[in-house]
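Here the complex is missing one protein chain, while the rest keep their positions.
Think of it as A, B, C and D in the order they're written, each chain with its own count starting at 1.
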Amino acid sequence: MNGIFSKLINISRRRSPWVYRINAGSCNGCDIEVAPCFSPRYDGEQIGGVLQGSPKHADILLISGPITLRTRAMVEDVYNQIPSPKAVIALGSCPASGNVFRGSPTVIGSAEAVIPVDLYVPGCPPRPQAILEAIQTAARMLEKGETRSQKEVKND
Amino acid sequence: MDEVLKELAALIGQKEPQKRVDGYWFEATHLDPVALAEAMLNNQFRLSTTSAIERSDGETDIIYHFVKHELAINVRTTTKKQKLPSIANVLPSANWIEREIQDQYAVTFEGHPDPRPLNRPNEMPVGFFRKEIAEKVMKEREAK
Amino acid sequence: MNIFQIIFSNFGKRSRTRRPEDRVPYPTDFRGELDHQAEKCVLCGTCVYVCSPGAITLETEEKNGFWHYDAGRCTFCGRCVEYCPTDTLSFLSRSAPNVSQRTDQLTTHAIEYQHCKRCGAMIIPLPYETLVRIYHSEEAAQHAIQVHELCERCRSRVQSESMKSGISGTRKN
Amino acid sequence: MTSWWLKAIFSLLLWPGLITGALFGWFLLWMSRKIIARLQGRQGPPFYQPFFDFWKLAGKKTIIPRGVNPFIFYALPVISLLSVVLALALLPVPGGSAISFEGDLVLLIYLLEMPALIDILAGYVTRSVYAQVGAVREALLTIAYNLPFLSALIALALRLKTFQLSSFASAPISVATVLAALALFLALLAQMKVNPFSIPNAEQEIVAGIHVEYNGLPLALFELTHALELSTLVGLIACLFIGPFTSIWLKIFIFLLVAALVIILLNIAAAGTARLKIQRAFRFYWTWGVVAAVVVFIAALVL
Partner (left out) sequence: MPYTIPLGPIHPAFEEPYKVTLSCKGEVVEDCQVEVGFVMRSIELLAQRRNYIKDLVLVERVCGICSNVHASTFAMAVEKIAGIEVPARARYIRTIVAELERLHSHLLWAGIGAEDIGYHSMFMEIYFLRERVMDILEAISGNRVNYGMITLGGVTRDVTDPKSILAVADEVHKKLEKVVIPIFTKDPTIIDRTKGIGILTKEDALAYGTVGPLARASGIEEDIRESFPYAAYADLGFKRVTLDSCDVMARVVVRALEMLESVRLIEEALKNLPAGPIRTGDVPLEIPAGEATARSEAPRGEVFYYVASNGTDTPARVKIRTPSFVNIPSIRAMVKGQYLADMPLIQASIDPCCSCTDR
């Protein structure tokens, strides 16, 4: 009985990826590419995706921006508020490496230094369909248990 | 249009403003910014912004950029021991502008209604845009 | 045209949504993944000079040089493709792939030095297309190819000798 | 004696209880999301979406916000789920419900008030500023929508001179039942927090409204309660119209037809309007609600 039950929950994680977006000091180029993902042309809802208003209701975190000093505490706080299992997608080159803002004293420059990142979507900004594809990949990782939040739970 | 220039020239004591492609430039070593702001307010000028340029002798050049329809007037002055009277009480739009220069170039504007830091994170020292502090701070960031 | 007319007309028509895998076609010169042909690169460093995020770095040793590129740092602005003198860099018309490891975004191309025909010093000759572009014609490029196999010192010496023999020739008759 | 218990358990759990109620509620939720999507010209979710949403939420770890008593945090969704399941069991659906006694209409009304009250309590329990503002709005809204809702049911009861729900289902269709259904539909808009009155869970103003701090299994139970509440209320409206038909299959067909019609109307209103402010919603219900109530009472008593 337990096998079927956990198999059902795994499949449901892939089928209903609820998404929450956080802007950690971004130039809002990536943020205005997330909204069209749920507009009629691309419609994230066809893969079950819903843009949630509260981190507690979400399981995929879209982070954009090169993590400025003042948003660091906010990013950690929101990441801890998301109930696990959770996946983190870094939108564009800013969370990956700080993009053109690298070397600025008020920018941390890499999301990896603050929260564990599961997926990088290159582009400045990435196209909406690239973001949707990343959400689908993250949902598949959640199903197979390959996200870092699930791996860390396994080994500690 | 030219009576404004005459009034300004009288206020600053410099006869001829420099006419350039992008408007009139006044040089004023000792200038009372509050009087300048009041004069400009009476002529319905709008303060676009104030630029701060670091000088080698540790002082800071401040340029007030005023604009009204197609007339742009820029008045350049220098701080005295990094101090300058604030015009935020006359022009509320200068409030944030002066707070930002206070954060970035460590210029204190006397009489500013609300001298809290505007967008400087707490880890950064005051005046972190000045050359030597910027070099130090960027090296620390590189190290992390 | 109030809102109810709009939503009822939408209800009548087919849905305007594309399947996630049915990609919106990429325009002709789309700024997607950067493609670098190692054989045409002469390690001149122009791309490093114009790359604002510093995604491209060069590394030179005596035998060969390396061209490092980090797709995670690149902002896909297209300046390097525009300023590259030997047209080595170009954009593929598809987006860079989503990866889960930062290390998958780093690419490194090794560029072999060649020996100068006369003195054996290490040089990288200009690729043929660039010569055609510089000399604007095929046969001028053919002629120039031998000279460009040499390093600067040998090239200047060879050209000064050919000039000297040319002048002495005229002085003789 | 035991057979009554057995039938009660059967109607509680299976028909029209938890299992079919949940499936029916999820189907209605999917139908409304799909209709809104097609009205907006987009694809919309696949049919199994609410089912997987529930199981995904059930499978997530629950984070109890600091300073909230875990027992209450879990108890609230369970109580509201139980009250809706009980209400659902009372419904005079075509297959006939085992639990049917004089006065079960009053019990139904009381049980349908429970989820709203539990939401208000949940808003204050989770100590979040947004949830508290959402709770205040939910309280105001309950006062507003209860006027047409209760007056429609009481008018019908007066007309049939009984408080037994099964007599509602067997009464002939008359102008009064149609008007009562319209009044119930008017209240349904606010009970389901659908767009003109989606004020308590307004994403933009107060993050996510009342359930902002809820996550994991408790949130799954709240979503399930929402689905069951939807199927109960739509079932209540639909069962008014199955009276004059004899064969069981015709009753079920009419029941589903009316349910589908109610859902379609609900979502056309949702897709076509923007969110009103709480004061404006209050004024709407205390003008149109009063009109509906008076008309229903006149129709029930005079005709």
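Assume a contact is a pair of C-beta atoms (placed from the backbone, for glycine too) under 8 Å apart; a residue touches a chain by one contact, two chains touch by 3 or more.
Not measured: the values here are computed from a predicted model.
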{"item": "Omitted chain - touching chains that are shown", "value": "A, B, C, D"}
{"item": "Per the touch definition above, residue among A:G48, A:P83, A:P105 or A:P122 touching the missing chain", "value": "A:P105"}
{"item": "Residue numbers in chain A that touch the chain omitted from display", "value": "22-33, 35-36, 39-41, 53, 55, 65-66, 68-71, 74, 78, 99-101, 103-107, 124-125, 127"}
{"item": "Contacts of chain B with the absent chain, listed as residue ranges", "value": "20-23, 44, 46-49, 51-54, 63, 65, 67, 69-70, 72, 74, 91-93, 95-97, 104, 117-121, 128-129, 134"}
{"item": "Positions on chain C where the hidden chain makes contact", "value": "1-3, 6-7, 16, 24, 27-31, 49-52, 75-79, 82-83, 91"}
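Rule of thumb we're sticking to: only the chains that are shown with their structure count from here on.
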{"item": "Between the pairs A-D and C-D, the one where more C-beta pairs touch", "value": "A-D"}
{"item": "Approximate Å spacing (C-alpha centroids) for the pair chain A, chain D", "value": "34"}
{"item": "Chain B-chain C separation of Cα centroids, rounded to whole Å", "value": "45"}
{"item": "Where chain A touches two or more other chains, by residue", "value": "40, 43, 46, 103"}
{"item": "Touching two or more other chains - residue numbers and ranges from chain D", "value": "37, 40-44"}
{"item": "List of chain C residues in touch with chain A within their complex", "value": "15-20, 23-24, 52-55, 70-77, 95-100, 102, 105"}
{"item": "Chain A-touching residues of chain B, taken from the complex the two chains share", "value": "121, 123-124, 128, 134, 137-138, 140-142, 144"}
{"item": "Sites on chain D touched by chain C in the complex", "value": "37-44, 268, 271-273"}
